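I am attaching a structure below and will ask some questions about it afterwards.
A single protein chain has been omitted from the complex, and every remaining protein chain is retained in its original position.
In order of appearance the chains are A and B, and numbering begins at 1 in each one.
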Amino acid sequence: MPPALDTRRPGDRNAASRQRATDGWRPPIATLALFLAPAILVYVGFTAYPVVRTFYNSVHLVGPNGAAEFVGTGNFSTALFADPVFWTAVRNTAIFTVVGTTVDVFGGLLLALCLFIKVPFTRSLRVIWFLPVLMSYVVVGIIWVWIYDYEWGVVNLLLRAIGLGTLAHSWLGSPDTALWAVMATHLWKWLGFNMIVFLAALHALPAEVLGAAELDNCGWLAKLVYIIIPMLRPTLVNLMVLSFVGKMMIFDLVWIMTQGGPLWATETVSTYVYKRAFDWNTFDLGYPSAVAVLWFLIIIAFVVVMSLLLRQRDRLEF
Amino acid sequence: MAVVVIDGLSKQYATGGDFAVRDVSLTVADGEFVVLLGPSGCGKSTVLRMVAGLEPISAGTVSIDGRVMNQIPAKDRDIAMVFQSYALYPHMTVYNNLAFGLRRRGVVRAEIDRRVRRVAGMIGLVPYLDRKPHALSGGQRQRVALGRAIVREPKVFLFDEPLSNLDAALRVSTRNELIKQQHALATTTIYVTHDQVEAMTMGDRICIMNQGEMVQIGAPLEVYRAPADTFVARFLGNPPMNLLRTILTQAAEPALELDGMRLALTGWSAAALAPLIGKPVILGIRPEDLYETPAEVASGPPHLVDVEVEAVELLGAETLLLLALAGARQELIARVGRSTGLKVGARTRIALDSGALHLFDPATNKAIPRTA
Partner (left out) sequence: MRPWFDYIRRTPLLLFLLGYTVLTGGPFLWVASMSLRTTAEIFADPYALPGHLHWEKFADAWMQSNYSTYFWNSTIAVGSAVAIVTVVGAMTAHCLARYQFRARRIVRFVILSGLVLPPQMLILSLFQILLDYHLYDTLPGLALVYVASQLGMTVYLLEGFFAQIPQDLFDAARMDGYSDFEIFWRITLPIGVPAIFTTVILNFVTLWNEFLYAVVLMTDDDKRTLPLGIMHFMGSHQLDVGMLATGLMIAIIPIALIYALFSETMIRGMSAGAVR
């Protein structure tokens, strides 16, 4: 029975103050604990603690058997001022990210538009084009290593077949082309994802607005530029951020196809972190941790800046 | 001059499939306001979209000023449309929403500005020119949609249920606004709605559609007073026309036998009634043509019918009575004055205005027109 006087205060958990069952239901702590404990435990043990430890490592030299020697900002200054490989990796990753994101997002939009205008077999095409997204990087990487093979890879065979044999390269073996070759493969894998998202967003556009645009003398190009792209802006920004972050952290594909070679041409920050930790003549987990932390902060900074710059100032209700 | 001729217009979504619109023909004179009225799914919006060019035409033609528009894309038909959901460009200000179409047509910037401001002034949008649609109320958005159509100075206006998304009070004021604007501009207009009040008050002529076909077309009062079939009879008028099953008999003169009572018929020629003698016919009488006392009857001599009152709805300005015929197998609704003394359960006699009777053939549901 509720008390005659309302003496409830926020935080009161005794029986008399329990509210009726709405979303404002405040369950007893035991229940909360039951539901949340497993997740919190996993999170603390395998996410939060490792992050903290990475920060800890980054200001130490961590030798084998966990021997840790405090070096303060030593690792960071080495990375920033005394490590040309780090900067090569940064440069490679930056090129990969900027060019890759742009082609990825706008290529996805282009593909989605192709399907949006109702070509035959739209549904089958949609399913086929999404297939690479689902495949492991190992599968994708190995197949494309074969495709790029100097002697019997498809790319070179086609070039030779149409008489451009002089352009045939060892695509992954030559420092000039390796990064672009890996980028092409990465795009091959991910274009389908952006395409799917854009296609869904296009279908969510109100048909009457597009009809009004037609009546306002818009051909398909004008509709695209003045109406469709502005209305897709939230999705565009979202995908750009997602793609950007994903490419900044790229490891798997590079490792599988070139291991960062030839001659650091495809070395990315992630592969460098791995190499410094597990594939270096000295064993030290501190330095690569510092590089990881540094890169993490840079990614966050970029994401924040990008979101602020590109986000919609007012709501785009429709 | 903008005369719209719709001739034999049909729409099938799949060859051999059902007809969404079947053989609709109608001519809209220059400056005329024609309303397409009908229930949901009757095909009126599809007709409008075919006229606009937003929907491909399966059969028939649409011509504006004699020029056939079937193959001409929407943007070249010199038509402006106001959509039910307003279809404003959400990322543009009101000014740009109004100006966009003009810019796309290459109108000079100074001229655009002049037109936009003039139209904004006409419909009271000047304070909102810099706002985006999400910052506007429903009525304001509606006006922007209207303004966008007006600023184009097209040959034809098309309206697709523009008032459906507004609340009742706003609907009334916006309706009057629309009528005013249309008269001022004298542009040929086709207006689609399912609301009969809008149709009756706004149209020069209304065209009733049902299941893809045109059922009747005429001036509002004409259609109201002389519905072509039972569908139109029940669609217009609130509460709807009462339809009663009766048998046509002939002694000295033709009469209807209703529930044991005989109602003499005048106004129909013997020839018109001959094929139906002895058969069932549907009697139609509107609630407002039923009276409490014979003295009040408006036109023809009153017929008196025994009824029992089943329900009394006191609406303030008037009263609706749900009546059961003495044989208790059919019901009527009567609309009487506010000071009725009748109570539930009362037995009384109701006067039918015999000059306001309608007859319908039950086989076809079509009206049997009066001749005299």
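In this text, contacts are C-beta pairs under 8 Å (C-beta built on N, C-alpha and C of every residue); 3 or more make two chains touch, one makes a residue touch a chain.
Nothing here was measured: the structure is a model prediction, and the numbers come from that model.
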I'd like the shown chains that the missing chain touches, ordered by label. A
Full-complex contact with the absent chain, from A:Val85, A:Leu125, A:Leu159 or A:Met306: A:Leu125
Sole contact to the chain not displayed, among A:Ile95, A:Leu167 or A:Ala204: A:Ala204
For the chain left off this view, which of A:Ala94, A:Val133, A:Leu210 or A:Leu224 is in contact with it? A:Val133
Going by the contact rule already stated, which one of A:Phe76, A:Phe106, A:Tyr150 or A:Trp188 would touch the omitted chain in the full complex? A:Trp188
Footprint of the hidden chain on chain A, which residues? 11, 20-27, 31-32, 34-36, 38-40, 42-43, 45-51, 53-54, 57, 62, 66, 111, 114, 119, 125-139, 142-144, 146-147, 152, 154, 188, 192-193, 196-197, 200-201, 204, 234-235, 238-239, 242, 245, 248-249, 251-252, 255-256, 269-270, 273-274, 277-278, 285, 288-289, 292-293, 295-296, 299, 303
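Just so it is clear, only the chains that are shown with their structure count from here on.
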Given the complex with chain A, which residues does chain B contribute to the contact? 52-54, 73-75, 79-81, 83-85, 87-91, 100-101, 104-105, 132-135, 148
What residues of chain A sit close enough to touch chain B in their complex? 206, 208-209, 211-219, 222, 226-227, 230-231, 233, 314-318
